[in-house]
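The following block contains the structure, expressed as structure tokens.
A single protein chain has been removed from this complex, and every other one stays in its place.
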Amino acid sequence: MNKKKIINDPIYGFVTIPSELVFDLMQHRYFQRLRYIKQVSLTHLVYPGALHTRFQHAIGAMHLMTRALNILSGKGISISEEEREGALAAILLHDIGHGPFSHSLEHTLIEEVSHEMLSSILMDKLNEEFGGKLDLAISIFTDNYPRHFLHKLVSSHLDTDRMDYLIRDSFYTGVSEGVISFDRIIKMLNVVDDDIVVESKGIYSIENFLVARRLMYWQVYFHKAVISAEQMLIKALKRAKYLQLNGKDVFATPALHHFLAHKITEENFLSEEEHLDYFTQLDDMDIMSGIKVWAHHDDQVLSTLCRRLMERNLFRTEIRNEPLPEVELKEIEEKVIRHFKIKPEDVHYFVIPHPIQNSAYDTTLDKIKILQKNGDLEDIATASDLSNLESLTKRVQKHTISYPKELKLPND
Amino acid sequence: MNKKKIINDPIYGFVTIPSELVFDLMQHRYFQRLRYIKQVSLTHLVYPGALHTRFQHAIGAMHLMTRALNILSGKGISISEEEREGALAAILLHDIGHGPFSHSLEHTLIEEVSHEMLSSILMDKLNEEFGGKLDLAISIFTDNYPRHFLHKLVSSHLDTDRMDYLIRDSFYTGVSEGVISFDRIIKMLNVVDDDIVVESKGIYSIENFLVARRLMYWQVYFHKAVISAEQMLIKALKRAKYLQLNGKDVFATPALHHFLAHKITEENFLSEEEHLDYFTQLDDMDIMSGIKVWAHHDDQVLSTLCRRLMERNLFRTEIRNEPLPEVELKEIEEKVIRHFKIKPEDVHYFVIPHPIQNSAYDTTLDKIKILQKNGDLEDIATASDLSNLESLTKRVQKHTISYPKELKLPND
Amino acid sequence: MNKKKIINDPIYGFVTIPSELVFDLMQHRYFQRLRYIKQVSLTHLVYPGALHTRFQHAIGAMHLMTRALNILSGKGISISEEEREGALAAILLHDIGHGPFSHSLEHTLIEEVSHEMLSSILMDKLNEEFGGKLDLAISIFTDNYPRHFLHKLVSSHLDTDRMDYLIRDSFYTGVSEGVISFDRIIKMLNVVDDDIVVESKGIYSIENFLVARRLMYWQVYFHKAVISAEQMLIKALKRAKYLQLNGKDVFATPALHHFLAHKITEENFLSEEEHLDYFTQLDDMDIMSGIKVWAHHDDQVLSTLCRRLMERNLFRTEIRNEPLPEVELKEIEEKVIRHFKIKPEDVHYFVIPHPIQNSAYDTTLDKIKILQKNGDLEDIATASDLSNLESLTKRVQKHTISYPKELKLPND
Partner (left out) sequence: MNKKKIINDPIYGFVTIPSELVFDLMQHRYFQRLRYIKQVSLTHLVYPGALHTRFQHAIGAMHLMTRALNILSGKGISISEEEREGALAAILLHDIGHGPFSHSLEHTLIEEVSHEMLSSILMDKLNEEFGGKLDLAISIFTDNYPRHFLHKLVSSHLDTDRMDYLIRDSFYTGVSEGVISFDRIIKMLNVVDDDIVVESKGIYSIENFLVARRLMYWQVYFHKAVISAEQMLIKALKRAKYLQLNGKDVFATPALHHFLAHKITEENFLSEEEHLDYFTQLDDMDIMSGIKVWAHHDDQVLSTLCRRLMERNLFRTEIRNEPLPEVELKEIEEKVIRHFKIKPEDVHYFVIPHPIQNSAYDTTLDKIKILQKNGDLEDIATASDLSNLESLTKRVQKHTISYPKELKLPND
């Protein structure tokens, strides 16, 4: 292979592209599109450095996969060249179906199609183009490959996706508490009974990883201003689509226009080629160039949301243990209706309740297994009397409410 | 001041916003616009991490200014509160006039107006809005303030602008050789005869700084693929403007449309308000959303340039000591005309010569003065027999030529 | 002050020496002695980088104190120049009474005198020499100064001592999970009711700090090989002293000889000047040069311990939840007696039980108070339903047993 082989990554230094197939996948326009989709949506309005993209993340996760596979091989786990390439392609493409602003706009532009389904469709498309070379990658991705530990490296509590996004989001936000010792964690991985396990002396690193992850949730992903910006963005898109569907033109790139002008069901999406075509042309720029132009639209709801987003004049967001009582919600809504002189049926664009929840270690999915020195496997939550892991399994649910900060809550 | 006071920066950690004026300037939509203008244009096509913006850079340079002023105060240089705020506002706004893709598109969209003139116009605008509070900042920026060392911190070989961009570009590209010891350099600054000087034991740090800067030029700013992408971008914009001016509509946001549809002289720009209005709505997203749509335009020249940019299928770029001989240039042009079946007058869009030059330490501007222990001042180039600084003054000129890589040069 | 003012620290970069008094204290031979006392004893046998000294730690803690005082001043807490210098001198000298190998050898060489008493004696001595300039520092150190928050910065859950040692031990061992965001923690400190409190948005940083601290305990301070080496060191010193007191000369520097040849009570120590004189000449080198020579001593117990230390042939250490049952202990002891052909009364040199315990957040001392936005103070353990802090208060006790690895436990 005499193609460009090395990529500079601010976090890992040099990342080597491991094979020609991977290189060719990276060159594909589906993958190049990820250059223009930010990993953490509008988080940069709070943490200005957080401009990193799905493109960087996918390459980073692939780099961690390379390291993990090398460590496991070094411990005597046999991994064939095909399996290696399959696992690398699977992790490289795991986010290929993300649309603009990643999670924020999922189900807003295309109501019925999830990013997982889109990833699956796009991988199949690529597999066709690459003459079946992605068969193994796809079967690892969908956990249909008999050696399940490979899937676990792509998707589980300790997959290389999570490791990379946690490190990367920490690095680019500057929230250094999120930095984890990925090198140590990866060196502690092993395979027992076809499952990824952690050797016992890695237990503190795992706890540190889970604590760091929870901290990132509450300090970054659920930061009030981040929630506010994302809710405003969703509402702006919904309003634009509402206007377009109701005969009021809004400026848009052709790809965005397509999704504003059509309600697309899952069935449509799968049967009509053009939806996917347009989807693969869509990225953050389509959305943001719309938002910027709409700041001057003559629909007051749309222009208010967009102008405030562009000028970073965000709604106030409160986080509460319980949902706001119906009575108080009504009170706010009425004030908003009066203050902004909007129709009652439009108030939901400006007063936005949104529940959030997180569990640092969600044991309903899978469990992190610790490999004791005597060969026993134990759930990490009970493996050590020294750690706090049990308390990390608790699920925390909160309720946010966002509204223009000109108003105040009744009890302010 | 009970406003948000701290910003997380991945490089410096916490950056404190030093005053209410600075905070208010940062909230202004002129400054918020810098969030959407990348510091190093299309460099991210080579170094995927290089997505940092003028917004981050301006804040970073302000942070270094804070540190520099603190160091100088600590050495007994008296700096009043007004001077401090003036210097901070001046550095914060030093790039306020940059348009999309910074230097790359200067003089492409608005042929006759430089970013310095635009900065100057926008600062005056802001000064009006802020009731004259920027008088001192502007006089420091334009070097009309009698204490010239303050201007030197904003613009000179050792200004905080250069220090921040060098550190920041290094950090985000991952080219670690560019990392400089800004902490050490700043601690070595002093003021003599109203000029910024460096104490003698800082001489190696300065040499390191200049060597790092040269390295960044040749490894990053003049990277072949970066030059290629930027030249292709310029040509695409020129083609779009050509088409629009010749009655062939191209998709564009309203702000971009304005500049595609008008040739604007300096005189127009200064006399007609709307040009500035549109300019302050323009950022990288307008350009890139255009490029993406134009990839499907029916003008072959435009669509070829844009599709290749989006798919990162860049022209080949060669760097030579001498310009390509006229004969060889012609030969390439003819091959391109034949291969792409384009008109001879359009070949300049696909075969692009572009000279580059750099001097690590350009002594025609100002000189870096070393403060010897005995109080003497010396030009750094001659201050030490240990260093290589003299050789860093040499100006290097090269000639690049970019063209579709389907072709090869005659002597390949 | 025209004395050397800046120190390079690998962690913080440049550390500025804040005053002439501090500079002069650092020049004193009592403080220079700390250059030769390692912060973490024999930990370098496991983590080879852990060679950092009490000298570096004291300067680092002083640096964090400078930052903390600046932050508090910036928040409107008035701190006079005298108080500032007092707090800085107090933290600089907080470990001045440490003997060689810090905690490891406390109560081994001088049975009855603690390092706190020694610090106190040495500060008084210095205060005499400096003509009373340390009065305020001493009263802060002993918590007799009426503004108690200054003492809290010297000694409490969030003192700058702990912050520095945690960062420093992490940095030099390379156990990156211990790295804490000291910058963030310090920026979140405030003073309420004369006590150091943490502003509410610092809660995750504190949890991270406490989790990191616990991790450092179990991964570094209580690492089996570290415990083994330290117990062997203690036993070697005890044996050497036993031999010397019983008329069998062991090689020693004059200072070490003094403490090997005398049993010194607290009363002696306080009444006879020579003990302190010798103590202030004692550092790690005296001990290690003894150990090295004793490896060739003809007393088998002493030479075995010392030779194994020098060749890093350490005892095996086990960590158990319960003390080893008496019966099993006897069995090991008998094996050791037979195998090494030593006298039964000497077996305690080779079979060494040692309890360890740790609490990440020991609430029996003081509590970390969180300052809520409404001004309320709350114990951090209950301040947030998101964190695990409550579980961090639990005290963990373990039991270690070390013995030559030639043997095996009965149940191996």
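By letter and in written order, the chains are A, B and C; residue numbering begins at 1 in each of them.
As a working rule, contacts are C-beta pairs under 8 Å (C-beta built on N, C-alpha and C of every residue); 3 or more make two chains touch, one makes a residue touch a chain.
Worth saying up front: this structure is predicted, and the values here are computed from it rather than measured.
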Inset, instruction - Please pick, from B:20, B:111 or B:177, the residue that touches the omitted chain in the full complex. - result: B:177
Legend entry - Contact with the hidden chain (one of C:101, C:145, C:171 or C:204): C:171
Inset, instruction - With the full complex in mind, choose from C:268, C:289, C:363 or C:391 the residue touching the hidden chain. - result: C:289
Legend entry - subunit B residues touching the omitted chain (full complex): 176-177, 179-181, 184, 204-205, 207-208, 211-212, 214-215, 218-219, 321, 385-386, 388, 390-392, 396
Legend entry - Interface with the undisplayed chain - residues on subunit C: 7-10, 13, 27, 29, 32, 35-36, 44-45, 47-49, 51-53, 55-56, 59, 171-176, 251, 253-254, 281, 283, 285-286, 288-289, 292-293, 296, 310-312
Inset, instruction - In the full complex, which bits of subunit A touch the chain not displayed? Write them out. - result: 6, 13-14, 183-184, 187
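The definition used in the following text is that only the chains that are shown with their structure count from here on.
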Inset, instruction - Select the chain at the greatest separation from subunit C, using centres from the mean of Cα atoms. - result: B
Legend entry - Inter-centroid spacing, subunit C versus subunit B (mean Cα positions, whole Å): 51
Inset, instruction - Averaging only over C-alpha atoms, locate the centres of subunit A and subunit C and give their separation in whole Å. - result: 44
Inset, instruction - At least two other chains touched by the same residue of subunit B: list those residues. - result: 13
